[in-house]
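Selected chains from the complex are presented in situ; the others are not included.
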Amino acid sequence: MNKNTLTFIGCDADYAEADIVLCGIPFDGTTSFRPGARFGPASIRGDSFGIETYSPYCERVLNDIRVFDAGDLDLPFGNPQSMLTLTQERVAAFLADGKRPVLLGGEHLITLGAIRACQRRYPDLAVLHMDAHADLRTDYLGEPLSHACVLRRVWDLLGDGRIHQFGIRSGERAEFAFAAQHTHMQRFTLDGFSDVLQSLGNTPVYLTLDLDVLDPSEFCGTGTPEAGGVRFIELLACILQLHRVNLIGADVVELSPHYDPSGASTAAACKIVREILLQIKGA
Amino acid sequence: MNKNTLTFIGCDADYAEADIVLCGIPFDGTTSFRPGARFGPASIRGDSFGIETYSPYCERVLNDIRVFDAGDLDLPFGNPQSMLTLTQERVAAFLADGKRPVLLGGEHLITLGAIRACQRRYPDLAVLHMDAHADLRTDYLGEPLSHACVLRRVWDLLGDGRIHQFGIRSGERAEFAFAAQHTHMQRFTLDGFSDVLQSLGNTPVYLTLDLDVLDPSEFCGTGTPEAGGVRFIELLACILQLHRVNLIGADVVELSPHYDPSGASTAAACKIVREILLQIKGA
């Protein structure tokens, strides 16, 4: 008799046979406004049983692909450096084993650990970034390692022209000015997402999806709700095109489930995770 | 001095004079994910006083029509068979008295009891079904009497071509395959609703409206929120055409008010109930 297991619905492959690995990073230590994203991975796994394994959008079933759910990383509390090191090591191990990692946040800073590992293996990595916030600050109240700076730290690694930002509707004036010089930024909407996919060809791509890109009406379970976001069906339309690129990893961050007692935010996150998994080529 | 009465706003006709009868079926015994729909009818009655009796959409007032609010059915707990029998008997009695029943759920299984009664009286009955979920399973974990199978049980009664489904965005692969053969199903949207009404002519029509057809942004107070739904104004546009058909009964199900502490879901349900009542021909 086996111990009680709890995985995302339909993700019950063994590690050896899996093409994709799910892993939770329950960290929210640098959250500036309202913490709670640490509860994201457990909430997504638990409520995933409220959705189906079948997607009527792409007409595929999770059981047809092979996903291993590795559970959550064990993390010390209050130490961003440790979290980044542990995340990088774990992602590097997944990549070395030929797996495609899909991370469940946690706050947005976790992305830096993942991209450090991906960039080592894929030096020509491109990043798709969907978010309400630019996250391009040099530092946040003196701290360079903060969720509000994470895309700036990614730029430190990748340089100009590698980062494609969509849905951005909040930031300091200086962040928008930086983006005009150094990233591709689509403000307010997801317009142009399809063209960017077209341009990426075979480039290895990492998707970082901060769920607060969604309008708070459809996703209020997050630390910093920001009115005027994109609609779920607009986001879904983008996700349904991801099979066109060479997606080598992804993360879905900033679900803070306690702020949405209805569970609708978690349910939306579950559906998005399902659709991303079903889009990964070769899986 | 009369005992304290509590009816839906503006529904204070006596039974004898009423054309329409409201009745609550506070049952949620087969709910698979999150129960609570049993609290729907009481919540709708109580919060109906937050809306007006006048509809600026169809420019009619509830007080102009004659609706009797029969309160809720008394039900044993945990026995779907009893609930179905009692619902069928009550609806049959309303029909025998020349009334048009509008039921307030409760979970979706209640619809089966109502349609059993309606189909006996109107053998050529057609069903309009708005829902996020196909509800076409043969059984659910071995149980044939479950909210997840209710439209399949209705099909057992009515056969091919009698069921028109709209807004469906979740189900197993087999349910969508079944629908392709045996029902008319519009996936994701309400497109084509007007054409279906046109085609129905004088056929007696029963409307079953699972409120989770709405996007969770506009209706999160339900057991299984499913992202990507239709908007309230889209649903309202359909409802405002119902006077074009011979609507002989209706139900509004799956409000689970505890999951939406803001009350917005209940308020939306109240408004939908008002508009349905005002659309019933002859009333």
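To keep things simple, chains are lettered A and B as they appear, and every chain counts its residues starting from 1.
Just so it is clear, contacts are C-beta pairs under 8 Å (C-beta built on N, C-alpha and C of every residue); 3 or more make two chains touch, one makes a residue touch a chain.
Here the structure is a predicted model, which means the values were calculated and not measured.
*Asks:* How many subunits, all of the same sequence, make up the entire complex in this structure file, 2 of them being shown?
*Replies:* Every protein chain is the same sequence, and there are 6 of them overall.
The rule we apply is simple: only the chains that are shown with their structure count from here on.
*Asks:* For the sequence-identical pair chain A and chain B, determine the rotation angle of the Cα superposition and round it to the nearest 5 degrees.
*Replies:* Chain A sits rotated relative to chain B by 120 degrees.
*Asks:* How far is the middle of chain A from the middle of chain B, if each middle is the mean of its Cα atoms, in Å?
*Replies:* Once rounded, the distance between the two centres reads 38 Å.
*Asks:* Flag every residue of chain B that touches chain A in the complex, lowest number first.
*Replies:* 33-34, 168-173, 176, 187-188, 215-218, 220-221, 224-228, 259-261
*Asks:* Can you list the chain A residues touching chain B in their complex?
*Replies:* 49-52, 54, 56, 59, 61, 215, 217-218, 232-233, 236, 260-264, 267-268, 271-272
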